[in-house]
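A protein chain is absent from this complex, but the other protein chains hold their places.
Residue numbering begins at 1 within each chain, and the chains themselves are lettered A, B, C, D and E in the order written.
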Amino acid sequence: MTALPSLMPPIEYEDATPQVRAVYDDIRATRKTDFINNFWKVLAHDPAMLARTWEKLKAVMAEGALDPLTKELIYVAVSATNGCEYCTYSHTAAARAKGASDAMLMEALAVAAAANETNRLANALRPQVDAAFLPRAGGG
Amino acid sequence: MTALPSLMPPIEYEDATPQVRAVYDDIRATRKTDFINNFWKVLAHDPAMLARTWEKLKAVMAEGALDPLTKELIYVAVSATNGCEYCTYSHTAAARAKGASDAMLMEALAVAAAANETNRLANALRPQVDAAFLPRAGGG
Amino acid sequence: MTALPSLMPPIEYEDATPQVRAVYDDIRATRKTDFINNFWKVLAHDPAMLARTWEKLKAVMAEGALDPLTKELIYVAVSATNGCEYCTYSHTAAARAKGASDAMLMEALAVAAAANETNRLANALRPQVDAAFLPRAGGG
Amino acid sequence: MTALPSLMPPIEYEDATPQVRAVYDDIRATRKTDFINNFWKVLAHDPAMLARTWEKLKAVMAEGALDPLTKELIYVAVSATNGCEYCTYSHTAAARAKGASDAMLMEALAVAAAANETNRLANALRPQVDAAFLPRAGGG
Amino acid sequence: MTALPSLMPPIEYEDATPQVRAVYDDIRATRKTDFINNFWKVLAHDPAMLARTWEKLKAVMAEGALDPLTKELIYVAVSATNGCEYCTYSHTAAARAKGASDAMLMEALAVAAAANETNRLANALRPQVDAAFLPRAGGG
Partner (left out) sequence: MTALPSLMPPIEYEDATPQVRAVYDDIRATRKTDFINNFWKVLAHDPAMLARTWEKLKAVMAEGALDPLTKELIYVAVSATNGCEYCTYSHTAAARAKGASDAMLMEALAVAAAANETNRLANALRPQVDAAFLPRAGGG
């Protein structure tokens, strides 16, 4: 496969500073794999951004009120909306690794696609927000 | 509340053609409520588009491989990504009606926001898609 | 030409279910060609979505108050705005097949590009919507 | 109508410099109206940007290989895609002034909305661009 | 000024948990003001997200290889591109507080707007990336 080269070259583990290696090590431990994907290797040009971004992702994608698979499907839906090539490949793979079936992926995309359609109809026709949709005083 | 008027005025039930009323009736029956929100009332200026869009939404948002609440959270995430005001109000309300707690909504937004952030880092740094993320021959 | 593989493999006619073949047949009959493009072949992983999307597109792109060529040029303009690679190639080809000249395509792009520019100036400077632009009571 | 104030206040004709007045005069002459809408009045804080943007718009929106109404419909479609409030009001009004009927506007929006939907399906599923869609050597 | 209510109500200092107050206190200390803007008060519904987001922003917007004003202008440009109403108001105010003149703001917007224009021409016409623009092996 030939493709345009990355705008910042990936930094491999053996070429990384101790600060970067610590993040790589935590990615490996958290994900239970030796594999570090290229996204992190290019972010490593700014070790503070690498650490911050990884810490944020680890917290955001963890089990919480929503399960990790639901979160991956939201990630895929947003990445498709933004047209990010790398992200659609990496997060579709992550969703599959977390148990997404073809049917689940196709349904998530159908929702994302439908939202993109009706978002534009609403943006163009500018219906007034119905009073029933407004949050009540004192709560969301 | 004062706001800019809708670019197409809403068509109320009593002013609607039989074709439009049939869609309104199905919205009410499906959602088990008398309430028709303004989005459908402005779409009613093109009865074929109204019918098509409602049929699509009904199918896409129904229980399937994913449950309706998961689908609403994806809808909210995409609407926030696109910045659609009407859609964020209406689908946040729909998500709450389907059982979303504050914590679930906040987590869905955290994922959507993080995706918007990393999408741009990937778009800018252009890491090559790792071979491990490519779908295997013969399947997704 | 080497490129990243599709995230869902295309489903060819001979491997398709009767439900999918019926859509493929209608695409061929409507477009008066044997050619089925890859977009439909990947959508075929969800036969209901395939059928729904094709029915919608066939209705939306048909002759109506606007002619099919005008509609294709709008499609190209939106696809360029969203940066969808597949869509810019397929709908530019469709526009040419419907009679678009180089000059028509370049003018449509010039409008789309100018809209993207002034949209951001308006988004940033937030001029108040002039009263003259508001729809009159009782009609759009 | 109450709304947030513009981030730059509009500059009225009587407060404008001769350079800005010259652009206002040309807008009035070209459009055969005394009305100057707020977009130009806020751009007037940078007279060179005002002049450049007006000259560009005048050229881009003029009769050419496409007629001015087709161009306004493309403008509305892009503005809805981007979610620009001011632009959807101003260019919907402009489209009506150039002869757009309700049916024409609704069809243009249906195309824009459908494009936003299929753009995301293509972005997510990444079908390979069909060879039939590639431009031939030596021409577009 | 009347406007739609926030989808999550702001949490005031006196109603906040100690964890949230600690972030509010740091915002006040860092910015040398008692003022906490509504963005943080709605994020406070998820104290971990509040803390994470504030820590990230504080680090990203600090003096570094770029000065804080340059960073605010980039923030305004991206917010205008995305059409985020709250963000254009808040970051335009922040840019002014850091010394941005009218001329600097108008120039930053002119660049952002031009980028939005040429981005779409490039997205539509798909020129091949020139070899001269590719990063050299071994470095960005």
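By definition in this document, a residue touches a chain if its C-beta (ideal position, glycine included) is under 8 Å from a C-beta of that chain, and two chains touch if they have at least 3 such contacts.
Quick caveat, the model's predicted, so the values are computed rather than measured.
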{"item": "Where the missing chain makes contact, among the chains that are shown", "value": "A, B, C, D, E"}
{"item": "Residue touching the undisplayed chain, where the options are E:V20, E:A51 or E:L105", "value": "E:L105"}
{"item": "Of B:A16, B:L69, B:A93 or B:A112, the residue in touch with the unshown chain", "value": "B:A112"}
{"item": "For chain B, residues in touch with the removed chain", "value": "76, 79-81, 83, 85, 88-89, 92, 109, 112-114, 116-121, 123-126"}
{"item": "Footprint left on chain D by the chain that the document does not show", "value": "4-9, 45, 48, 52, 55-56, 59, 129, 134-135, 137-140"}
{"item": "Residue ranges of chain E at the interface with the undisplayed chain", "value": "1, 3-8, 10, 35, 37-39, 41-43, 53, 56-57, 60-61, 64-66, 70-71, 73-75, 77-79, 81-82, 84-87, 89-93, 96, 101-108, 110-112, 114-134, 140"}
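Throughout what follows, only the chains that are shown with their structure count from here on.
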{"item": "Rigid-body rotation angle, chain D and chain C, from Cα fit (steps of 5°)", "value": "180"}
{"item": "Geometric centre distance via CA averages, chain C-chain A, whole Å", "value": "26"}
{"item": "Chain A and chain E: spacing of chain centres that average the CA atoms, whole Å", "value": "20"}
{"item": "Multi-chain contact sites of chain D, meaning residues that touch two or more partners", "value": "1-4, 7-8, 79, 81-85, 88-89, 92, 102-103, 106-107, 110, 112, 114, 116-121, 123-126"}
{"item": "Chain contact graph, described as a line, ring, star, complete graph or other shape", "value": "complete"}
